[in-house]
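Right, I'll just put the structure down here and ask away after.
The complex appears here without one of its protein chains, the remainder shown in place.
Moving on, here comes chain A:
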């Protein structure tokens, strides 16, 4: 076990835990955002650089600070490590810079993007980005391509998190897509627009943090906040069968895997569940899906609201917005 202090809050975690996962055990505002790291996929992370944190004390044995900001998703904790996330102005400044870089060539076509409302980049930019861009040049664009009959790749929106290539590597038995070219010309693509056809390929859509990979069976059907998400399951021979149905009345518009509070899928689902069972009768509905109160999807979402919890959440948000600093007596868990 290793004791680590993040923004003044001490937590004890297993050896080999990364700083990001230690922060997630604390929860709340001290959790660094992550765009490329995905806990259920091995070797992801380290690329987007939004989770950069400052290590002011390396460990109890070697208390020297680390010279540079480190990617918290790939840096394991050491006993006695002291980490600054939102309490360091340097980290917030660097993060703001990274968000600016991520948005530099992003088309910001949210009004016509299917991901809007459930987009990690949108949330990140809302929290950490600047209101105006300083970029005057033309943005890079790519042609939209179909990878298979179910997935649309809109490379212009991609932030190159590499998550989808890890899905193909780790969940499916043959990867036919990857990253071509380099620098800001690099793109996710298949070998000569070959179709991605595999039982679990649909999970690429769920892991994509932006609207680069979208479900062709759902494209332009509805804004996500007009749908009603329901937890449901079915007896599936290939996967766990635990899904979210995105419904409008009796109609099932989309089936997706269940994401946790950090937007990560823990149980991937198969393509049969995703595409071939868009019928309420095929599913056992468990009830309305819990949606974070601050998400735009919670519009018109009828779920039993815990007023006490809601009040705490609102208070927390208010203190957080006030200069994004932790309160002085930062002892209890947020």
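One rule holds in what follows: contacts are C-beta pairs under 8 Å (C-beta built on N, C-alpha and C of every residue); 3 or more make two chains touch, one makes a residue touch a chain; residues count from 1.
To be clear about the criterion, contacts and distances are computed from a predicted model.
Engineer: Can you match the unshown chain of the complex to its UniProt protein name from these: "NADH-quinone oxidoreductase subunit F", "Response regulator transcription factor", "Biotin-dependent carboxyltransferase family protein" or "Xanthine dehydrogenase subunit D"?
Structural biologist: Checked against "NADH-quinone oxidoreductase subunit F", "Response regulator transcription factor", "Biotin-dependent carboxyltransferase family protein" or "Xanthine dehydrogenase subunit D": the hidden chain maps to "NADH-quinone oxidoreductase subunit F".
Engineer: Return the single residue from A:8, A:80 or A:97 that touches the missing chain.
Structural biologist: The one listed residue touching the chain not shown is A:97.
Engineer: In the full complex, which of A:4, A:22 or A:52 touches the chain missing from this view?
Structural biologist: Going through A:4, A:22 or A:52 one by one, A:52 is the residue touching the chain not shown.
Engineer: Mind pulling the chain A residues that touch the left-out chain?
Structural biologist: 45-50, 52, 68-69, 71, 74, 94, 97-98, 100-102, 104-105, 134-135, 137, 159-160, 162, 178-179, 181-186
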